[in-house]
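Complex shown without one protein chain; remaining protein chains in place.
Letters are used for the chains, namely A, B, C, D, E, F and G, taken in the order the chains are written, and counting of residues starts over at 1 for each.
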């Protein structure tokens, strides 16, 4: 098997992709390679076990996992790999992601999931914190991340505009 | 291996037992055999897989699962067994079980967990609904359950008493 | 009177049907017979009493009850029948089903309602857990349920697709 | 059967009495007769039906109903009597009465329950609004209620005191 | 000044009328006379004082008050009149009426507001409970209310229809 | 009548004083004079009207108002005076001040209440923002406020200590 | 550098302007000068420090700050200036401004932010309370504010109209 890229982006269903795509796009801007996969904790538990237990040996360094509702995917992956896992609570239909957020963030002591904001900002930020982690041992990525942040700062206008 | 009793009571940690014990005691009153086990979705994921994937072959009929916080145990068991799974949201320290409830009840379409109330009433009721399920094919249990309900009805006083 | 099918699907009003229809359709896929009825706990309390007190004698085995807002139907049916009752919190207009969920799940110790997720996923899952209960004494249904779950697992794509 | 007093105070269980007693005591101060009874919607549904369907013929004028958790008692009484029903959400163990409040107040159009505050203030106020209703056709009670309100106003000190 | 009709429907702003109109329409069906007025607790406090302090002398019997957000109108009217006050939490823009509900229902012991559901069902029910109060001393209204409830019961179909 | 001090601290009941006393103590540290009064919006509405409508003429400059539950006091004062009003949501018994907060902060456009945090921090901060307002035209107070903030900054230890 | 106008309106991003523009428009009606700026606590922290630490010396008297989600802008400005700061919780995408509100209002004792309602009413009210503060030492502004409030009172119709 080929060595995996440093970041895995996994999500519970195809319907999470419009959100999680933001993580992928952000990694692309930062020139961080990733693999995006659908792994449903509930509908494909064997795939979950196989993915999570092999993630480190496969060569992944950081895992981004997005899910909605009773969102068990990030926590269950974290239970089966020592790699850092970042969770994205996808906005749910009835409760706007409040269920997703609590299901992901309220992990018991012993198994951490670094949780980001509900929805698209969370997906972007999962990519950014994954990059920040990888940048600790990759100076070129650190430079690219610095530049990303500098561009972001520079892009904030001084005054609000009515044309919006 | 010996045939298992009809009901498994599993919980995420020893700290859930003061709540889940109510399920056990209720089953005892109804003369329904059970096995109580600790299975942590997060700290013992292999035990979880082994328990859940074998539960039907082992002879269990119904599973009662209690957990708190980001309570993934009931849903992950339901992902790996076709048996009916009943979930008890154990009261959590910071959020009083609101996180436990949403983590258990908000399962995606396809993998059901029949969820009971937060805490002790939920543990009692998980035993009662498990018994109701088993009573569908066990007339003597149905009689005992009827008697339990009749006693319960009879025990409600007509008037409130100040001595409480 | 004719013997009733094993599953009753009851709901508080016609407006619950777009949600509860998912339960009906799921039972149809599993070839489980059901009867769908409107029983309003508040507007037709006599119908409620008649339905619930006769449900077992009529031949029903499992009851699926959906309601929204101050959703009393599932709990009141459970108060009047020893059959297993599964509750579906229908999404409400102002509070998105948070009121429905709490009104159904927070039953006192003694009278259980196995509660599913808010809205359509809950309706599907009520059908699935009802089937799982019936499958305990119906090997052919158990096979169909296994097949349903296997198809569901097989239908999860490996990779997210941008075409969605 | 003897004619009933104008107010019925009903509650779901003995454990509601420490709260509902405040309603009784307030009625006593206002010299309004009442009968206090335990009627569990879930554990004594027959008693519920008998109480509610006969309430008007028995001579009751106003009903105060208190319950906690999935609090179905006030709404189910309102479904079976045309008398005005006032609901008191009793503070629940896990959710502090948020479940009780939503279960009581979020009634569908067609069956009203006039809902008061969670807990003791709600019990006092249920008595006061019941008295206000009866005072519409009882001038002496209206005078007593006016005096009660005047005493209440007079009892508010002008300045806060450190000795509390 | 002319004698006022038995029911006043007051609301905090014109924007509450699409909700509160349901109260008016329900009273019309029951042939109960009412007067609908805009009284803003915050923008017209003098009008509030004048309305509330004179309400009983003006001949009103029952007051229905609807407001949204920090909804002070029902409670402030109740502070200034001994008449029974029923509050309708109007759905608010940001919080869907959760703020309106808590602002209306959580009155301190001493000043009651009988609170109905958020939004349109609450407006309908405010009219119905007002009618139930007036029916205590108006047998013809009691008959009309009985008939209304009977029609409501009769209008519930037995089976859900796909055509909706 | 004597000229009033610049700050009025009003509260709905004596039971709010343990919280609101922190506002008084903070003003004392800053050498800002105040008058503390109990004004119940619900039990003493006439006192409310008299206080609020006269507040500016009496010489008050800023009003701090604390209340709990359906906390109408700050908003009703703001409705009757053009002075700046700061609201303190006092922690309530059942809902921990969530009702107090929403009842105070969610004012409609047109009548502002500057709302502080729930409970004691809110009382301290109401005093501080009142002082900041007065300091705009009182250089000596501005100096005292600067010194207060400097002492506060200096009092933060560099390292956490186990002895706490 | 020129002297700044008395009010600064700052916001975390251009996307807050449709809300915060209401504050600007309200100040214009009151003929209060202001400067509107974008200062992102998270993306432009240096700009934040520069703005907040210089605000008093620059001549600002009152600061209005709006932000959404994890809304740190108002509190961080308040940490770095002794001027009164008023916070506007902008409605957020997933949680409707509940996160914005708690992030702004729940400041620790020592650093106050006077918080207004979520969204547009809050923006209007931030302008009004800022004006009320400035009016304490500007009689003409006090007159204009009185007139604004009088017009507002006069604009409330007596009766609801169906034409809306």
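Some notes on this structure:
In this text, a residue touches a chain if its C-beta (ideal position, glycine included) is under 8 Å from a C-beta of that chain, and two chains touch if they have at least 3 such contacts.
Keep in mind that what you see is a predicted model, and the values were worked out from it rather than measured.
Listed by label, the shown chains that the missing chain touches in the whole complex are A, B, F, G. From the set G:6, G:110 or G:160, the residue in touch with the chain omitted from the display is G:110, counting the whole complex. Set against the missing chain, the residues G:79, G:116, G:129 or G:142 yield one that touches it, G:79.
Remark: the omitted chain is touched by one listed residue; of F:53, F:96 or F:137 this is F:96. Residues of chain G that touch the chain left out of the display are 12-13, 41-43, 45, 49, 68-70, 72, 75-76, 78-80, 92, 94-95, 98-99, 102-108, 110-111.
One chain is missing from the display, and on chain F it is touched by residues 91, 96-98, 117-121, 152-153, 155-162, 164. Interface residues of chain A with the unshown chain, by the touch rule above, are 22, 61-62, 82-86, 101, 105-118, 120-121, 124-126, 128-129, 132-137, 142, 145-146, 149, 152.
Convention: only the chains that are shown with their structure count from here on.
The chains in contact with chain D as well as with chain F are E.
The set of chains in contact with chain C as well as chain G comprises A, E. The angle of the rotation carrying chain B onto chain G, fitted on C-alpha atoms and rounded to the nearest 5, is 180°.
Residue positions of chain A touching 2 or more other chains, listed in rising order: 13, 43, 69-70, 94-96, 98. Shown here, the protein chains touch in an arrangement that is not a line, ring, star or fully connected set. By the contact rule set out at the top, the touching chain pairs are A-B, A-C, A-G, B-C, B-D, C-D, C-E, D-E, D-F, E-F, E-G, F-G.
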